[in-house]
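A protein chain is absent from this complex, but the other protein chains hold their places.
Showing subunit A:
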Amino acid sequence: MADEDETKEYRWESGYEKTWEAIKEDDDGLLESNVADLVARAKRKRAALKATGAIQLGMMRHLFVVVDASACMFLQDLKPTRFLCVLKLLEVFVHEFFDLNPISQLGILTTKMKRSEQITVLAGNQKKHIEALQQLKDLSCEGEPSLQNSLERAMNGLKNMPAHSSREILVLFGSLTTCDPGDIQKTIKSLKDNNIRVSIIGLAAEVRICREIAKKTGGTYNVLIDDYHLKELILNQVQPPAVVGSMEASLVKMGFPGGTPIVNDGTSDSSADHAPAYCLCHIESETSSLMGPNGYNCPQCGSRYCELPVECKQCGLTLVSAPHLARSYHHLFPIKPFIERVQDRETTHCFACAKPFVEAETNVYECETCNQIVCLDCDLFIREILHTCPGCASDPVTAQMKTN
């Protein structure tokens, strides 16, 4: 709660809030229950948004992020400027993106002066993207953006990606106008034909063409209210989207490099695996390149990498570790939303955190499978972070069933 307050704008910047209008007295003339109810409802609403049923998800994503760098990105309605704020949030996004979608790739484009520029190519290395984003901070924002040019460019990059991956474009659009060389409707059509989903986040107001693009290509269109909301909107894009129609299923070749022990005892593995070598992620930047025994070797060609997941630069194999794949797993089987119940006298403690239920909180939550009852905070924690129900996991029967 505390950090939420920090991200709010200053009092003199915000409008009048008629906080008293939302409050109503209950039958005893008390406000307490009402306030608690309000808080709980807001929390549940957010959680409910995320709980979607199990569908086929595009786990392997190819995403282009288009950042508007036109003159209007210098406006200061997001602090310090729109552009810096967006870049900052994008860093977080890139990090989260690779965390949750380890086998995906990302590229960054900017658009200004009616043109579009490529900052990074589609790649699976998050360090490079973050570095590029940090360099972007010095870029001067000028001119008008061009939606069409940037979409065309992103489309050219995505066109040749394999059919089993989900192709996406995320546009962060601050301007209210776009300066296009031709008919944008044609671009929309070819985007649709290529099965590319375009999601747009507007930074100022609803622009119709953006809504149209998002609607026609099956993406989402959102407009922020403040920077906190923007963060939420950007991070929403981290979740892999549901697949539209049926994508062809195919086997993807992947490499699982063995872990390198920090202390090399030289007995268990062959010595060649841990011979000191330059890692390929840093070989281009001379200063930071390290020669050492640590890192992961590609099982196919033997190149050394210091971080996973990554796409092998030599042979193009996707290198991941098993936990990465496991982490993407919960997207496929999200836990079912818990049922809201009125608190009865029988259960006095939350199953998860073992705290006694407070009088003020009238609602508790029950898991459908194991019938354990948890409090609101635990419900949210399970949904957002754990992704498993502690009740089901601790019960041998249901835990067994789930793995089956």
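Here, contacts are C-beta pairs under 8 Å (C-beta built on N, C-alpha and C of every residue); 3 or more make two chains touch, one makes a residue touch a chain; residues count from 1.
Simple rule for what comes next: contacts and distances are computed from a predicted model.
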Mind telling me which option in "Dynein light chain roadblock", "AP complex subunit sigma", "General transcription and DNA repair factor IIH helicase subunit XPD" or "Guanine nucleotide binding protein (G protein), beta 5a" is what UniProt lists for the chain we can't see? "General transcription and DNA repair factor IIH helicase subunit XPD"
Contact with the hidden chain, among A:M113, A:A132 or A:C179, goes to A:C179
Missing-chain contact among A:V66, A:I169 or A:V223 belongs to A:V223
Given that one chain is not shown, which residue among A:L84, A:M113, A:A132 or A:A204 touches it? A:A204
Determine and list the subunit A residues touching the chain excluded from the picture. 15-16, 72, 77, 144, 147, 176-180, 183-185, 202, 204-210, 222-225
